[in-house]
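Working notes, structure below.
One protein chain is absent from this view; the other protein chains keep their places.
Chain naming follows the written order as A, B, C, D and E, and within any one chain the residues start at number 1.
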Amino acid sequence: MKTIHLITPVTTRGLRNLDEIAHLASPVLSFTHSILDRGPPSIECEYDEALAVPDTIVRAIEAERDGADAIIIDCMGDPGLKPAREVVRIPVLGPGETSMHLAAMLGQKFSIVTVLNSVRPMLVNAAKVYGVYEKLASVLVVDIPVLELEHRLGEVQQALAAKALDAVERDGADVIVLGCTGFLGCAAAIEKHLLAAGHDVPVIDPIPATVCVAEAIVKSGLRHSKRTYSVPRSKTIIGFDIPDFK
Amino acid sequence: MKTIHLITPVTTRGLRNLDEIAHLASPVLSFTHSILDRGPPSIECEYDEALAVPDTIVRAIEAERDGADAIIIDCMGDPGLKPAREVVRIPVLGPGETSMHLAAMLGQKFSIVTVLNSVRPMLVNAAKVYGVYEKLASVLVVDIPVLELEHRLGEVQQALAAKALDAVERDGADVIVLGCTGFLGCAAAIEKHLLAAGHDVPVIDPIPATVCVAEAIVKSGLRHSKRTYSVPRSKTIIGFDIPDFK
Amino acid sequence: MKTIHLITPVTTRGLRNLDEIAHLASPVLSFTHSILDRGPPSIECEYDEALAVPDTIVRAIEAERDGADAIIIDCMGDPGLKPAREVVRIPVLGPGETSMHLAAMLGQKFSIVTVLNSVRPMLVNAAKVYGVYEKLASVLVVDIPVLELEHRLGEVQQALAAKALDAVERDGADVIVLGCTGFLGCAAAIEKHLLAAGHDVPVIDPIPATVCVAEAIVKSGLRHSKRTYSVPRSKTIIGFDIPDFK
Amino acid sequence: MKTIHLITPVTTRGLRNLDEIAHLASPVLSFTHSILDRGPPSIECEYDEALAVPDTIVRAIEAERDGADAIIIDCMGDPGLKPAREVVRIPVLGPGETSMHLAAMLGQKFSIVTVLNSVRPMLVNAAKVYGVYEKLASVLVVDIPVLELEHRLGEVQQALAAKALDAVERDGADVIVLGCTGFLGCAAAIEKHLLAAGHDVPVIDPIPATVCVAEAIVKSGLRHSKRTYSVPRSKTIIGFDIPDFK
Amino acid sequence: MKTIHLITPVTTRGLRNLDEIAHLASPVLSFTHSILDRGPPSIECEYDEALAVPDTIVRAIEAERDGADAIIIDCMGDPGLKPAREVVRIPVLGPGETSMHLAAMLGQKFSIVTVLNSVRPMLVNAAKVYGVYEKLASVLVVDIPVLELEHRLGEVQQALAAKALDAVERDGADVIVLGCTGFLGCAAAIEKHLLAAGHDVPVIDPIPATVCVAEAIVKSGLRHSKRTYSVPRSKTIIGFDIPDFK
Partner (left out) sequence: MKTIHLITPVTTRGLRNLDEIAHLASPVLSFTHSILDRGPPSIECEYDEALAVPDTIVRAIEAERDGADAIIIDCMGDPGLKPAREVVRIPVLGPGETSMHLAAMLGQKFSIVTVLNSVRPMLVNAAKVYGVYEKLASVLVVDIPVLELEHRLGEVQQALAAKALDAVERDGADVIVLGCTGFLGCAAAIEKHLLAAGHDVPVIDPIPATVCVAEAIVKSGLRHSKRTYSVPRSKTIIGFDIPDFK
């Protein structure tokens, strides 16, 4: 039995429900989940992300200590991805990085459709660091804040479908990546919309896709390179209660 | 139950044995296998690859017709990857593309250690097309032909370990990719060798890793973009007995 | 007297007529020509290209054996370019590679106008491998299949002119490359059309241009690097009747 | 009178002394300084950096409120640079970004000599995001932790000089960037060492250089783009006492 | 007291008036100025630039001999920047290079709005050589020749504002660079225009910005690398009266 731990790196209870990925569980795979004690209620810019990272690191250390086999950080900005990889030895995946590499494998160019303009530079910079920038056609936005997604679901789906179509027809995207993990569950409807317009194009729903890739990495026995993600030297941190990680 | 079909794109019987990946099978995953009726005995240059592609396409069409859920082409040159994606609708994966994207996710830079110098331009060009060239530190060779790997296993392992160490210490690699699917099973020994030299660096064994990613893609319900890989227009092909694929 | 051998890598008789390039012959330059015994009737996707390669290799070996001084593969996808370079010592040129490098020398950015959408990823990937991707403004299509070009010539010319104008005015192209060798002879009309719209822009007709560059390479005594294109190791190929090439 | 506020983003008192930059003050330029209440004692990896960011953001907001005209974050990793730019309207500069752009202007290629291997991926990724990666020749390390720099000064200087020489002679660097703000004051000795070896190469001392560029930006009336660094939406942050910034 | 010498690399008297930058002078900074004896009246293409360079080199040598601390070449094409750096030891700055690096530091992507289409390839090539091409969103033109700018000021300002808005809204620019030093003084109006349209975007006025950066470089004690810009070997130049520079 392998366990994947999902950290939803915000303080808002109920944003993520494990039921949404329950169909991916199996006799050999289970999920655990945590959110943050301190941090922002949602992540929509560099500032939000910065405040989400310290507690994300804590959750990662706890998850490894509690026996998780892999960790997924449940936000397309992949907050804390790199420091978390430094403090644990189990694989840590971000849906941003994972979806972009999957998209690169499924077609020639991909576009990301996300929530707000303030997220665009973050995703573009991430694509540069992850090494897939050349395959990024565009980043488009539906202009709806994260915490309103749930209550404006119809509007969200329509906007996503419209922007995905723009991405394909105007920007030349061959694959669509949903650019916020809050869009979970919307992929099929967008695929259908694109198909009706004549475009047989896959739409990547980041969390389910990342769960499956995390399982693949665990099953292959792979892990992150400690040459890239060295264990931090011991030092006295003030004001953060970080559990031991050595 | 999902089935992954492995095409070993050469005419040499016995090069690939499903026992080598049997530990990846499960109650929900089985494997089938085929080799080529016509083509080269091994793939070590563009010429070999070119002659492997027509029958690889045939095997891909047959595999989809026979119910496979995904196809893996068992060679780091990914021969026939793109045309096979055009003629089937199930995911087709190449260990070259898959390993390079995994490597890009596991560390800052990766190196590939392969068989012969004649393979180097092929892998470098592949990295450019796949979009991960910027993360490729180097391609090194052990200078042993594919069909001699089995009989010179000790020598192969030593050479792989030595070249992997060069890749890390001289070229700055953080992750090693075994550059020939004939190296299956050698990863653990190389990891140990690198660790003994002070480098905690993952070594990707392409076939097991690609099997796990293929399973992940099937489980996520993803597939290749038909906008990149359009179904070929019907036309009369002379001299090749290609099964119907529409 | 030097001889350039043109391989039209399809099985359709009459698509290429040496008369079309007769004006480039001279007392010191003659042409020979061959088509394929097996392969596709035209090349419009990766699948077609894959099936054209084996016999293209055969034709290349025969051409060298028969005394050719250089070989041109008569298709913008450059099918078999790399394996053919491995099996012969005379220069082998593809109109795709040659036209793109010429275009890069004649202006700041170039666009390619080709037949069908299914060809676009092939040309974009080729530009990446050839090293000129940064100078590629766009790839546009007239949406007419290769085998209909001849019968819809007026329509083809109009569509080419319109798309070339789009490439210049919208995508910023400074040079146009005709993206199918079946467009032979259309360049002058398009140049005129662009000039009438105020754009003094060269249009590259790939086959004549490649013939002239091939002659230049022969005259300079240059050839392809055997460090990139090594002679394949001897091995028993099954199902293809490849002539000896060592 | 303009004021530049320097945030040394660690909790260690006394690491930075304004005397070190006093010669850059003038009747029209003064400096103020702060360190962190909570965070790491020094920054040597992603983990350290992550924990330095929240309080760096607080310091930035306070500095703007207290009338600073520009802010410099005193660490080559530029921790908190992007979120700080979101929460204030005055220019915020990082010595990492500033030094790399200056280096790009002073010569063809530059190398960075920094403290530890764990910092290398951070600086390389920064170069990609800042857009100057193509001009980066190499990142070398002296392998001495930040908090030991002061006590091992002779050793530090020797190691810096030796690595700078390697960067020039082996990696082709034309400009050297000191890769830790703790190296302040070492540039002149290294320049002399390089000159003695025949290399007339500038060595950038990041903090003085960034102070001068910050003054230049203030004097020009420039500021960061709010299209890249949008003001964060109001939301309830838990566990961090962030001052109002609207 | 430091002195910055401005070379306006044209023969037209009165194009540049030091009053325009007088507000940047101070008790510790003064300006001197020169124009060319021979060369073009304005610079709008490679040909103009080529003829401006010899006398620009002469002016640079004279300026250093006369005690200048830094030199600025007053044209966005940076004519003579590289040769001038070879013949003097004081810093030589071009507003093209300087503005592009500043723009890269102030936002994610920048656009340049310049005079004529003939200048576009020059600026794009410059961005490639300077290493900031990836951050360049677009180059737009107002289609007004340099020598008419003064007399058509209203029209110029309107066109600049309109093109800057296009750059932001259509091309995704986060920062605007005025692409001709003849636009000096227009930045504030364009910023206001963009703000009225909802875009809080900095507009870089190249000459004031470059003056401030030159002062910063002088103050930091930095200079150009003699490993990139070697002193030319002594040789007999015919037809140009170049002052001694060794």
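A few points about this structure:
Criterion: a residue touches a chain if its C-beta (ideal position, glycine included) is under 8 Å from a C-beta of that chain, and two chains touch if they have at least 3 such contacts.
Everything numeric here is computed off the predicted structure, so don't read it as measured data.
Only one of C:Thr98, C:Thr114, C:Ser138 or C:Thr181 touches the absent chain when the whole complex is considered: C:Thr98. Among C:Arg59, C:Lys135, C:Lys163 or C:His193, the one in contact with the hidden chain is C:Lys135.
Although one chain is not drawn, the whole complex shows that of B:Ile61, B:Val124 or B:Ala189 it is B:Val124 that touches it. Residue-level contact of chain C with the missing chain is found at 24, 26-28, 93, 97-98, 101-102, 104-108, 130-132, 134-135, 168, 174-175, 199-202, 204-205, 208-209, 212-213, 215-217, 219-229. One chain of the complex is left out; on chain E, the residues touching it are 11, 36-42, 44-51, 53-55, 57, 80, 82-83, 85-87, 117-118, 121, 125, 128-129, 145, 147, 227-230, 232-233, 235-240, 242.
Keep in mind that, in the parts below, only the chains that are shown with their structure count from here on.
For the pair chain A and chain C, the distance between C-alpha centroids works out to 43 Å. Averaging Cα coordinates per chain places chain A and chain D 30 Å apart. Residue positions of chain A touching 2 or more other chains, listed in rising order: 108, 121, 125, 174, 227-229.
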